[in-house]
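Every protein chain but one is kept in place in this view of the complex.
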Amino acid sequence: MSTPNPSPLGTDISKLAIPTLPGNFPPETQKSGFWSSNPIFYYLNNVYSSVSEHRQSLNLVNPGVFENLTKEVSRDVFLNQYFFTGLRADLNKAFIMNPVFQISHALSIGSEQIPPYAFSALYANDNLFLQGNLDNNFSLSGRLHYGWDKHNITKATLQIVKDQPTMAQLEQDYQGNDFSFNFKALNPSILDGRFTGVAVGSLLQALTPKLAVGLESVYSVQHPSYPAEAAVSYVARYNNTNWIATAQLQAQGSLSTSFWRKVTENVEAGIETNLQATMKPLTDPIMGAPVGFQPVIEGTTTLGAKYEFRQSVFRGQIDSQGKVACFLEKRILPTVSILFSGELNHFDNTSKLGLGLQLESAGSEELMKMQQGLIDQNGNPIPGAPQTL
Amino acid sequence: MSGLALSEESKERIVKILDTTTTVVHYGWIPFVLYVGWISTPNRPSLIKYVYFPV
């Protein structure tokens, strides 16, 4: 389709990326003259369209969201998310699978992190995600995600803990074709006459189909009478489908690199090195008075692997601080799994141990049959399964 | 961002509204999630199923 009166400079006005211009019918003469023949706008439009054409010709893909930069290593392979101590039992109950609605009761003893009892409820459909967790101290953590379209997600997080300040966080995610942008504000307020709280903006941009670079800037005002603080971090991620390397340089003076590889279909391995520079106060050896600062660098390297078997998942890791840890999750019945986590610190001669039980139960008969492997997700009987139930 | 003209009264009112909202969300969020889930479940499970766990 072409416009009846092409602009004097030979550009097809319908191809210009001006959202306000309707493409199908002739634009008003005055408007077209202003938008296309004005040298500044003509130049800007030209630059914009050539940049966006060039971007499309690069075949870039979305590099993933900024906070998932090291997801493969730190969340999939390493134990960070899974490790626990003491005894625990999780009773999960799923009512329906689409949309997802499930509740769980979590009981625990002998742990410093996990509360003795917590109840949580989760609801999720295609664009809405609701989650709430309430423990025996009436501490609440609530989460709401809403996807407006395939690019925009708004997230709200609220955390109310007894005797601690309430944390509220608002977040907006924009995922473009070749970049991801995220903006979040933690406890934002302008009641004290100026902005207080923390504002974080991050951008991850793909440069080639494999390489993405990004930066994150944090602006925080903890108290209206304190000066504001700002910090910028730089990251890079190289994704070669079967292996991923990342690097992060943080403004607080830390550098971390990670490497991940999918060894086979069910084995993954990862390594992460973190170097942190801190200023240690130097004291006079006799008087004990501070005389200055000395830069100290602390470093940790962690190597880990994850094995997925048919009925179990095993994760193990070893780090340069002398810690060896493992986490095992084994399904012993279709609805019962046991969890084991252990850690040995060879330098300190200490150890940690955790044992857990996970019970899945169904809120409906179809789901119960599905959990026991008798029918598939569409309610059709699975061949070979005993049809007695 | 300085010079935001908010009188003490309206500031107090906003703080009060925020506090009330927090309290409402604190005790209402879990029931709300349960309600949304319950309403979207075709057979509307009886409430006892929220705590009853046959193994």
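Letters A and B mark the chains in the order given here, with residues in each chain numbered from 1 onward.
Here, contacts are C-beta pairs under 8 Å (C-beta built on N, C-alpha and C of every residue); 3 or more make two chains touch, one makes a residue touch a chain.
In this text, contacts and distances are computed from a predicted model.
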Omitted chain, identified by the protein name its UniProt record gives, among "Trafficking protein particle complex subunit 2-like protein", "TOM (Translocase of outer membrane) complex component", "Large ribosomal subunit protein bL19m" or "DNA topoisomerase (ATP-hydrolyzing)": "TOM (Translocase of outer membrane) complex component"
Of the chains on display, those the missing one touches are A
Could you tell which one of A:Leu87, A:Ala124, A:Leu303 or A:Leu355 touches the chain left off the display? A:Leu303
Of A:Leu144, A:Val213, A:Ala236 or A:Leu275, which sits in contact with the chain we cannot see? A:Leu275
Going by the touch rule given at the top, which residues of chain A touch the chain that is not shown? 243, 257, 259, 261, 263-264, 266-267, 269-271, 273-275, 277, 284-287, 295-301, 303, 305, 307, 309-310, 320
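Everything below uses one rule, namely that only the chains that are shown with their structure count from here on.
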Counting in whole Å, what is the centre-to-centre distance of chain A and chain B, each centre being its mean C-alpha position? 24
Residues of chain A touching chain B in the complex: 91, 93, 95-96, 99, 101, 103, 105, 119, 121-123, 125, 130-132, 134, 138, 140, 142, 158, 160, 166, 190-191, 193-195, 335-336, 359, 361, 363-364
Which positions of chain B touch chain A when the two form their complex? 1-4, 6, 11, 14-15, 22, 25-26, 29-30, 32-34, 36-38, 40-43, 45, 49-51, 53-55
